[in-house]
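Here the complex is missing a single protein chain, while all its other protein chains stay put.
Order of writing sets the chain letters: A, B and C. Residues in each chain are counted from 1.
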């Protein structure tokens, strides 16, 4: 019997970086975490411990800091990821593929007396802007996304007419809470299409569609969001959505002689539904 | 040798509750988590397994839901905590002290075309409004607070002139990042002073003071925040602040022939400074 | 422009279940968490809100409990996953693929006076046994695994002779700490090969190989583990390993006039290396 190395990748994860661009009238702030992963000619490292083609993951980390420094302004995370893949592919002939993942935390300027402050910020939650660039010497795929977008609607959501079997006890309802923590990613027709304004446009369209949709199921709302994003944004060719259904259960108050008119709920984390789909332009 | 039960308490923790108030022009939403704790005459439960004075923690949970239902509107968390302590003390002569802790998640209405939506919300992070009511038959103490208020300033913060010993390697600096996740609680001169507007006023004052303060140390900024809150809010008599110093370390780029003019930092979680104080009016 | 539903799946996640088998001489305990995912003919649910082919995720949860009850003994998690995929595929013609993921927590009997107790257990950490069954009407793939296997060796690990570029500052070393939290999964030549004794055999072989290997790199140790498992276990045809390199950094004590002979380290979580590979039999 012999053994084949069918696949391998290695790299550095969670390289955290805060970057400050210092202007006279304001400081800009960026707070990101970067993952670097290489694929390529690393068989000898695995089989005989030959490290001569292995760039240390510590060097990957240093490269993230050094390249961040080379652009004095804050740049889009997709652009930074592209610079990193280009650098690594160019300088490492032993690699066949480089993948960069970036998560960006969202900080807002503190308002002092109604005016955005020069250099002080507050973090608006765990929602993250994400980017992934997956590049070989032949092709480059740029993906943007949002993670941890928490939304809840108290009505205009139902679930009826579903399939029933011997283990079904769920009651049909035309009025329930719909709460989820969306993870959405999308691909572009051309790598240079990614931008902050586009990202904020997609985010706002997701929020508005969620708010306004008359939901017959999580699936239907997910699809409505994906469809409207594809239709409105010419440069987006594919979108993937992952929606955990964070159930809010109606509390049974009848033992206490009370009726619960959709007022009192228990939000639960476990178990949760998970609804996922990928839509693309024909 | 004999053994004494020097202290005991018991209760239910993490009773999660979403409450919806359904008006024609809008739905209001509240998302809280409640802890209930009893102290009192529970020695026999411990020593001989006599449960006759032990109200089940499951009943505490049911009571949270039933009492939430009895007020149709969304109420301040301090008021809900007060109703719970009153109910439990009145109906449970075996208790000498009841403590209610409430954490409230912050949801914002989604803006659709610039207009706040009727019934759809998004969650603005992990920041929480907190309340604690600690009540006996003789006295009631109401505490309000904020937890997880993440702030960062990129300058106007230094640390110089500190004590040095043989293990000191830290360099003095008059320009560093100051990042923290504040936990702040305060006490009132009268229980009924707590309110949403007051809470939002304290929060805004904390943010503005943090932003504007010319910080010589975390201690000094902490004190400045506590002092200004005590001075501005007549009904607040004591304030406690806990500020982890979430260090952002300057990356050494000199091995790559670069100078780092306070642009590139590594944010770290461990280890972290922890600065805490309690201030009160004389 | 028109939009295509390129892929979709839905199901229930984190269905937690504790099962007790009650014998006269002992109780057996199993503590698992189950994920169920369906793929199939669910296009109309997405596009027009037609739920008639949608089995509720709540029913999936009920099915997990009902099927767990039907076998009175504790069964291997792979067998339980197989029963679930068979049930769902048989009763749901609209599905084309059913995937079941199970995580099992490890509890050990408490020893009382040296004897394993009849019905009392303690949990040995966060390590989990995992199983995944991915089944269509044509084929069934059974995967077993271990997650969160934390190991550390204080020596017999080095990293030398690696590639250097202008951003490399890492020093070569022939003596470092090697710490990781392994995630390992493997596939079988035949679905029925999975068993508890085999799982424990793989786990022990991983531990012993990690302990004994003279490591020239994480990659080499990873490969050595994968290779020995494939060679020893005839029924295993493929193995995937994911090893975060949880760096323990040597503390620089020279400012205090001390030499650190590999005695004092700072363990760090961020950033971390990540080394992954898949090996298979030829």
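Here is the rule we use: a residue touches a chain if its C-beta (ideal position, glycine included) is under 8 Å from a C-beta of that chain, and two chains touch if they have at least 3 such contacts.
Remember, predicted model here, so these are calculated numbers, not experimental data.
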Looking at the full complex, which residue from B:137, B:231 or B:261 touches the chain that isn't shown here?
B:231
In the whole complex, of B:27, B:61 or B:183, the residue touching the missing chain would be B:61
Residue positions on chain A contacting the omitted chain are 166-167, 169, 255-256, 268-270
Give me the chain B residues in contact with the hidden chain, please.
1-16, 35, 37, 42, 45-59, 61-63, 66, 91-92, 94, 159-165, 167-170, 216-220, 222-223, 226-227, 230-231, 238, 244-245, 269-282
What does the interface between chain C and the hidden chain look like in terms of residue numbers?
16-22, 27, 29, 31, 62, 65-66, 68-69, 72, 107, 110-113, 117, 119-127, 149-156, 177, 207-208, 210-212, 248, 251, 253, 255-256, 258, 260-268
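Here is the rule we go by: only the chains that are shown with their structure count from here on.
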Per the centroid of Cα atoms for each chain, what is the distance between chain B and chain C, given in Å?
37
Distance from the mean Cα position of chain C to that of chain A, given in whole angstrom
24
What is the distance, in whole Å, between the centres of chain A and chain B, each centre taken as the mean of its C-alpha atoms?
29
Indicate the residues of chain C shared as contacts by at least two other chains.
167, 169, 269-270
